[in-house]
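Shown here: the complex without one of its protein chains, the others still in place.
First chain written, first letter: the chains are A, B, C and D, and each begins at residue 1.
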Amino acid sequence: MAIQLLNGVVYGGLLYLLAVGLVLIFGLREVVNFAHGALFMLGSYVGYTLAASGQWWLGLLVSVVFMAAVGCVLDALVFRSLRKHDHIVTVLITFGLLLILETVVTVTWGKAYLSYPVPKLLAGTVEIAGSPFPIYRLFIIAVSLLVAAGLAAWLRFTRMGLYVRAASTNAHVTSIQGIDVDRLSLVVVGLGTALAGLSGVVAGPLLTLSPTMGNYILIDSFIVVVIGGLGSFGGAFIAALLIGQIHNLGAIYLPWAATMLPFLLMIGILIWRPTGFAGSRT
Amino acid sequence: MSLLSFHDVHALYGQARILNGVSFDIGAGERVALVGRNGVGKTTVVNTLCGVTRIERGHVAIRGKAMRDLQRYTAAQNGISVVLQGRGIITNLTVEENLLLGAATGRRGPWSLASVKQLFPILEERKASLGLALSGGQQQMLAIGRALMANPDLLILDEPSEGLAPVIVDELAELLVRLGNDGMGILLIEQSVGLIRRVAERFYVLSKGAVAASGPLADIGAEEFQQHIAI
Amino acid sequence: ADPLKIGVATDLSGTYASLGDEVMRATRFAIDEANAAGGVDGRKVEFKSYDTEAKPDLARRQVEKLVMEGYPVVTGMIASGEGLAIAPLMERWGSIYISVVNKADELTGANCAKRVFRVNTQSAMDAATVKPWLKERKEKKWAVVAIDIAWGRGSATLFSEAVKSTGKEMVAELFPPANTNDFAPYIEQIKKAGAEGVWVVLAGRDAINFAQQSKQFGLTDAITVAGVSFTTDGTVKTLGDAAKGVFGIINYSSTLDTPENNSFVKAWTEKYKVPPTNFEGEAYLGYQVLFQAVKDAKSVKTDDIAKALPGKTYDTIMGKLVMRAEDRQLLKPNYFGVVEMVNGELRPVVKTTVSAADVAPAVACKVN
Amino acid sequence: MSASIAIQGLGVERRYGGFRALKGVDIAVKRGEIRGLIGPNGAGKSTLIDVLSGRVRGQPGKVLLDGKDISALKPQERRRLGLARSFQRTNIFPALSVEQQLRIASWAVTDAGIEEVMAELNLTALARTPAAEISYGDQRRLDLALALVGRPSVLLLDEPAAGLTVEESHGLATILRDLANRWNVTVLLVEHDMQVVFSICDGITVLHLGQTLAEGGVAEIRADKRVVTAYLGTEA
Partner (left out) sequence: MTSVVDKAAPAKRPAMPGTARILGFAALALALGVAMPWLVSSKLTLSLTTQAIVDALLATSVGFLVLQNGRVSFGQAAFFGLGGYAFGVLVARQLVAPELALLLALALPTLVAFLLGLVFARIAGVAHAMLTLAVGQAFYEIAFRWRELAKGDDGMSFDLPPRIFGFASSSLQDPAVMVVVAWSALVLALAGLALFVNSRIGQIAAAVRDNEERARFIGHDTAIPPAVVYAIAAFLAALAGVLQATYNGYIAPQMFHWSLSGTALIMAVVGGAQFIVGPAIGAVCFFFLKDFAGRFAEFWPAIVGTVLVAVTLLMPQGMVGLAFRLWAARRSKP
C-alpha cells in the first residue's frame, strides 16, 4: 500500500509540473494552451539526443533553456498580439501550433518510438516496504516538490511574484500601476514553457517518446488545472496529488472505471464548486 | 514647466472618434478640474494617456516631451498616478498587496504603507482582507491610497468622491489641497461641484470631445459654472 | 496496358504512425521492385497514400476517396477497427481490401465480407502458437497484462485458456486502458500476485512504456516476460537492454533462413541499410500475393483480381502459402522466439516454428 | 404589523467569515415613503439591500414584502412581486444594446413600455448602443433603468446618483419623488449625495458598524451630533 501511494505521488508530481506551466500561462495571457502537451513533447525530444549519448544532465539543462527561449518567442510573436481577443481564439492558435510542432518533430527525429535512459546517478532501486522501488521515481517526487516550493516562495514573497499574481487577475489595472505586463509575461510564459521542457526530460525515462506523446497527458493536466481552480498554484498542487492517487488506486481497486474516475471527480467538484478548489475565476 | 499636456488630441475607440482635438495642460503644484456631462469623454482623456484609446492626430506630452508610443505603464513610470473610475481594485489580492502594487515604480517620497494607512485607518484594519471583500467606499479609499503609494508628481483622479461618505469627502478635499501645496499636480475629474470648488484652482470643461471652456475657478460663480458643465 | 493502381490508407500521424511508416516503406520497396522488373505482367504499378490517423471513420472517408480517384486496390490499415469499418463497403465501391496488419479474427471470420483478403496473422493464429511453448515452460503461476480493447481482451482470454489447459494457474488478469502513461499500479499487482511469468498483450507505445517501467521496477529480471506484438522489431530497437530475454510471438522475422527470404532481406538491406521488420515483411507479403494474382488474372479490373486471389498457392518470402478460399485468410506458419544478441544487435530470434496447418484458424466465415 | 408597511427587515444579520457586517438590523418602510439609508463606508448599507433583495441570505433574519414573508424567495420571484433594485457596482448586460436589455427586463413584469423609462433617464439617444460602449455615468443610469422598468412597487437603490452629473442627480430626485407621490412607489435609497437625500427623503435611517445608529426625519438626523461626526461632516 505504501508503494502504491508513493506511485500516486510520482504520477501526481509529473502532472503538477505540466499543470503549473498551464496555470502560469493561463494566468497572465488567458491562453488555454493546447500546445502545452506538444511543448512537453518537444522538450523531451530536445533533451533526448544528449541524454541518449550519456549526457543526461546536460540534456536536461539544454532542454530547459531551449524551451524557455521557445516560450519567450511564442509570447512575443503570438500571444501578445492576441491578448485583446477571446480565449477561444487563442485556443485555435495553440491548436495550430500543436499540429506544427508535431510535424517538426516528426521530420527531425522520425516517427519511430524512442526511449530515454535513466541517468546513471539515479539508476537502480531501493527497498521500500520490502520491495524494490526505482530511485528514479523518488527523483521525480523530489523535483516536483522543489518546483512547487520554489514557485510558491517566488509568488508569495517577491515583488515580481506579487506582480504576476496581480497581472493574472487584472492585467489592465496592473499595467496602469507602471508594470510592463508584456515583459512580465515574457518571463512567465518562458518559465511555464521551460517547466514543460523540464517535465519532458524528467518524464522521459518513464514514457515512450513519440510525436503524439503530449496528447496522452495533456487532458490529465487540464483536469488538474480545473479542479485546482483556474489560476491557482496551490490548488493545482493539491489537485495533481489527488489525481495521481486516483489514477493509481483506481487502476487497482476499480479497474473497470479507472479511466473515468478523474473525469467523475472533476464533474463532482465543479458541480459542488464551479470555480474549483481554490479558484475565483472561470 | 507643464507636467502633462494634451495638444489637439483626436482619439478613437475602434472606429468611433471620441476626442476631437482636446488641448490642456497642468503644471507642478497646480490643481485642475476636468468636468463635463456623462459621456463627453473625460475618462477617454485618461484612457488616451494610458494608451487604451488610439490617437489619430495631435499628441500628448509629459514634462514637455512628446510621447510617441503611449503604453499603459507609461504614465506611471513618468510619475503620473491614476485613480481609475470604478476603482480598479485587484480583487484577488489583499488590501496591503494592492497598496504595494502602487509602489511598483519604486519612486521615493513621503507616501509609504505606514503613511497611507494613517490617512485611511480602515486600510490598516482590513489589511489582510481580499479586495473583493471591501465595501464600495472602502475600495475607493484603497484606490486613492494605492495611487499615493507611487509618490507621483501628478495625481489624476477619475470621480474619486463616488461612494465616499461626506466626512471622507471632506478629508479628501483637504488632502488634495495639501498635496497641491506640497508641489504635486492634481487633475480632478469630478461631478461633485462642492468638491471641485474646494479643491481646484482652474477648470476645463469638455463638450463634444473638445475643450469648450476653461479658466480660473475663483472668477466664476457657482451658477455660471453649473451652466458651463451643462453645455 | 492499364497500370495497377493501389491505394494505401494507413496511419501517418496517429498513435500507430510508426507502424504506418513501416507499411509505407514496404509499399515503396515492393512497388519499386516490381516496376524495375518491368511491372506486373507488363503493367506499371502506381500508388497513392492517405492518412487515416488510425481512426475508423477517417479511414472510411480516405478509402472512399482513394477508390473514387481510381485506386481501387486498397491496403495498409493498422487498427482492426479501420479494417472492419471499410470491409463491408468493398463490394459497393467495386474495390478490394488486402489486410496486412489488422489482427481481429472477425475480419475474415464472423464479419467476413466479399472482396476482403488477409495476408497477415490473425489473433487466433497467435493464440495457437502459445500453447506448444507454454507446455515446455516450468513457470506455474501466470499473469496477463492486456490492453483494454477487443484485441487485448480476446488475446488475454485465449491465453488464460491455454494456461489452464496446460495445467497451470492464472494469478492476475490486468487490463490497462490504451495509452496508459504510468504502469506502476499494474506492475505492483503482478508482483503482489506472485506471478512467475507475465504475458503481455500490448503494442506500440503501451508496450514500450510497460517494458521500460517494469525493467526499472526490477520485474523483468525477476520473472519471465513474454507477449504478443510486444517484441516486434520496432519495439526491441527502441527498448534496447530492457527487452533482453523477453519472449514473444513472431509473425515474420528477417532471420528466417530460406532462399526466398534471404534474397528479399539482402535487397532490402541494400536499399534501407537495416533488415526488414516483422510488419515490413508482412506488408511485403501482401504485395507478393497481389502481384501474383494480377499476373494470373491478366487484368487490373478488381472483379478479375478478386476472382483470381482466393484458393491459390503463392510463392512468398515465407514459402509456398495458400490463400484459403472460404475465408480468404492466407495460411502461414507462425513463430515463437526470444530477444537475443545477434551480430552485436538485440533482435527477436525465432526459437520455435509452428506450421501453417497447426495454426490455421477454424473457418467461421459465412459469405461466399 | 401595519398593513401600510411595504418592505420590512426583521433582525437581519449577516456574517462574512468571522466578520459581522450586519448585527440584527430592523427596518420598516411605509408604502409611498422614500427612506434614506445612510452611514459611513462599510456600515452595511449594501449588505442590507443585498439581504432584502435576496442576493444573499440573512443569517438569521426575516424579510417581509407587504407583510408577506419572502425570506425564502429567489431574487427573480421577489422582482416579479414588485421588488426591484439597482447596484452600487454597475451590473448591466455589456453585450446587449440599451434598448434590448430594457425590453428583456420588461418581459418579466407586465410588458411595460420602456420608452418612458429611456426618456426619463436620458437614454433614448443611446438605445441602440451596446452597454459596454457607453460611458460610466450612462451605465449607472442604465442600471437604474433596469430597476425602474415596469414600475415596481418597492425600489431598493444603491447609490443611484453616484457618477451622475449634478443636473442628472436633480432629475433623478424629481423622478423618484414623482414615483412616490403619484404611483405610491416605496423607495429605500442608499446615497452619499446629501443634496439628493435631504431634498427627497421622508425619513432617514442611519447605519453604523452594522447597527442602526439613528432613525428619524431629515431635520432630526441633520441635527444629530453622532451622525454629524460619524458621517455628515460639513454636509450637515
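The rule is simple: a residue touches a chain if its C-beta (ideal position, glycine included) is under 8 Å from a C-beta of that chain, and two chains touch if they have at least 3 such contacts.
Every value quoted in this text rests on a predicted model; they were computed, and no experiment measured them.
Within the complete assembly, C:68 is the residue of C:68, C:274, C:325 or C:342 that touches the hidden chain.
Interface residues of chain A with the unshown chain, by the touch rule above, are 26, 32, 78, 81-82, 84-85, 87-89, 91-93, 95-100, 102-104, 106-107, 111, 170, 172-173, 219, 222-223, 225-226, 230, 256, 259-260, 263-264, 266-267, 270-271, 274-276, 281-282.
Summarising the interface, chain D meets the missing chain with residues 53, 55, 74-76, 79-80, 84-85, 87, 90-96, 100-101, 103-105, 107-109, 130, 132-133, 135-136, 139, 146, 149.
Residues 12-13, 17, 49-51, 55-57, 60-62, 64-65, 68-69, 80-81, 84-85, 87-89, 92, 104, 106, 111, 148-150, 153 of chain C touch the missing chain (whole complex, contact as defined above).
The rule is short, and it goes like this: only the chains that are shown with their structure count from here on.
Number of steps on the shortest path from chain B to chain C, with steps defined by chain touch: 2.
Legend note: the chain whose CA centroid lies nearest the centroid of all displayed protein CA atoms is A.
Chain centres here are C-alpha means, and the one lying farthest from chain B is C.
Here the CA centre of chain A is 48 Å from the CA centre of chain D. In whole angstrom, the spacing between the mean C-alpha positions of chain A and chain C is 36.
Inter-chain centre distance (chain B to chain D, centres taken as mean C-alpha positions): 28 Å.
Shared interface positions of chain D, i.e. residues touching 2 or more other chains, are not present. Residues of chain C found to touch two or more other chains are absent. Annotation, chain-chain contacts: A-B, A-C, B-D (touch as defined at the top). Contacts from chain B toward chain D in the complex involve residues 13, 16, 37-41, 43, 85-86, 122, 133-138, 140-141, 159, 161-170, 191-193, 226, 229-230.
Residue ranges of chain D in contact with chain B, taken from their complex: 16, 39-43, 46, 88-90, 133-138, 141, 159, 162-169, 192-194, 229-235.
Within the complex formed with chain B, the residues of chain A that make contact are 159, 162-163, 165-166, 168-170, 172-181, 280.
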